[in-house]
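Shown here: the complex without one of its protein chains, the others still in place.
A and B are the chain letters, set down in written order, and residue numbers restart from 1 in every chain.
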Amino acid sequence: MPTPTLTQTLVIALIQAILVVIFIFVIVPLTIYAERKVLGHIQLRLGATRIAGTHTGLTGLVNRSMWKLGKVPVLAYWRGIPMLVGDILKMILKEDVRPTKADRFVFFLAPSLSFVAAVMAFAAVSFVPGTFFTFPKWVPLVGGLPLSGGMADVNVGLLWILGIASVGVYGIVLAGWASNSKYPLLGSLRSGAQIVSYEVPLTLSLLAPVLMSGSLQFSHMATTMATGLPFWGIVPQMLGFLVYFTCGFAETNRLPFDMPEAENELVAGFHTEYSGMKFGFFYLGEYINMAVVSALAAGFFLGGPWLLPFGLQGLVNPYLPAWLGQPCALFFVVKIVLLLFVFIWVRGTIPRYRYDQIMAVAWKYLIPLALVNLLLAAMVRYLAV
Amino acid sequence: MSSPATPFIPLLILLLLALAVGIGILWVSGWLLPRFLKPSNPQQAKLTPYECGVPLFQGSARQRYGVKFYLVAMLFILFDVEAAFLLPWAVQFKSNLATFWVMIAFVATLLVGYVYVWGKGALEWER
Partner (left out) sequence: MNAMPPTLQRDDDRMIVNLGPSHPSTHGTLRLILELDGEFVTKGTPEIGYLHRGVEKLGENLSYQQFIPLTDRLNYCSSIMNNVGYTLAVEKLLGIQDPPRSQVIRVLVSELSRIGDHLVCVGINAVDIGAFTAFLYLFKERETIYDLLEMAAGQRLHTSFTRIGGLMRDIPEGFLPLLEQFQESLPRTLDEMEKLLTRNPIWYDRTKGVGKITPEDAIAWGYTGPCLRAAGLAQDLRKAQPYLGYEGYEFDIPIGTTGDVYDRYLVRTEEMRQSHRIIQQCIQKLRELGPGPVIVDDYKVALPPKDKVYTRMESLIHHFKLVMHGIDMPVGEVYSATEAANGELGFYIVSDGGKSPYRIHVRPPCFPIFNSFDEQARGTLIADAVAILGAMNIIAGELDR
């Protein structure tokens, strides 16, 4: 395999970056749509079924003219899927209101930070170890070169993700401060303390996979956790997985830990004063973070891009078609989607914790549990060898 | 073209791209579109901070707030440093099993502090 030149590296990196951004902009609206529908069906309703039931605006015009032509405006109704577009259009086209008392620069900075940090965290996630595909020979400039399965499968991948995830807190805290309003301030304070608190058990619970694989590189960890053991990582690391996933809910501000935006207490929390696309960036950031949390869980605990659990993969490999036996990005995405479903499912089932209880869960239960889990993993490792 | 920094080039590119996308969208929706499509109708009442529908009565929201939040921040730093210390240990653990006892000792020391903090009531969310 030829060593790529600097230009070629840059071009490949750019292609990868664009792919990551496209992936994000595909999966986030789909998650939002899925949340509407799944939550709706959990709650005995239908979720979104149409856009623009009204007679005003652009879509209303389309609707009315189609009815006039004697046709059901299918495009506007089809199971609410047009909502995907409607959401984005709404956010972009809504009036931007910036309170006069708000800090102009920070008010703008906070949502951008939130969004950029979430996207950057996604970068270290590797969809499939090794090469994703090789560019055909006829492609100019990069023909014959491989595109790796991870955007930036760096050797400190996990550290990068954790570090960048911490940057995301700034977005929320700064948003609360910049708004210069009480509800956002209270929301952002809560959120700052909450996210910071849950970062400790989150890191500790992820240390066990690190310890078992002896690496911080995402693809290496995923490979070891899926194939290095006779079973998936979730079997020896059940406790670790539960601690990790709980922290994941708290880190992404989802129910039952949606304190910062607990609407019945603080109106809308840290984004009370935000509107339009600035609000949209917080929204996007939350869903990207959910995808990142799910990706880590899928990678380390649920066998990453491998198909079958519990050592079955090795047993049945000879009988499977070749492509089913190989790690495949599709399996990884499916696992992410399943975990995203769990996020929505939990939201439809559980009430919200109170603030002091949230802090107690983090400091009194999850940290000791995560430490115990880590020590157990180390002990097994120590005694096994 | 192969150096330890090579894998990080995509990160840099992505950072630039994310910034471009982020700022681009905000620019389009915040500056370009208002000129054509978006409503832009600022009014005095609309631009005041949300106060549940009554006139604003405390001038600025930037007041002093509970010292408890600082305590959480300090505890976080302590425990995050611990986690940061555990990370390289976890990576190297495979090749150097003897560090197990060292780390047990370290974590035990930390646990003493943890128990002390708990006993002092710093983990309780009280006034």
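Note that a contact is a pair of C-beta atoms (placed from the backbone, for glycine too) under 8 Å apart; a residue touches a chain by one contact, two chains touch by 3 or more.
This structure is a prediction, so every number in the text was calculated from the model and none was measured.
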{"item": "Which displayed chains the unshown chain touches", "value": "A, B"}
{"item": "Contact partner of the left-out chain, one of B:S3, B:Q43 or B:Q63", "value": "B:Q63"}
{"item": "Given B:F8, B:F85 or B:W125, the one touching the chain that is not displayed", "value": "B:W125"}
{"item": "Residues in chain A touching the chain absent from view", "value": "42-45, 182-183, 186, 190, 255-256, 258, 262-267, 348-357"}
{"item": "Hidden partner interface residues of chain B, rising order", "value": "51-58, 61, 63-66, 68-69, 125, 127"}
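Here is the rule we use: only the chains that are shown with their structure count from here on.
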{"item": "Distance from chain B to chain A - Cα centre to Cα centre, in angstrom", "value": "16"}
{"item": "Contacting residues of chain B [partner chain A, same complex]", "value": "1-2, 6-15, 17-19, 21-23, 25-26, 28-30, 33-34, 37-42, 46-52, 58, 60-62, 65-66, 68-69, 72-73, 75-76, 79-80, 83, 86-87, 90-95, 97, 100, 103-104, 107, 111, 114, 118, 123-126"}
{"item": "Chain A - residues contacting chain B, complex", "value": "3-6, 8-10, 12-14, 16-18, 20-21, 91-102, 108, 111-112, 115-116, 119-120, 123-124, 151-155, 159-160, 177, 179-185, 189, 192-193, 196-197, 199-200, 203-204, 207-208, 210-211, 214-216, 267, 272-273, 276-278, 281, 355-356, 359-360, 363-364, 367-368, 371, 374-375, 378-379, 381-382, 385"}
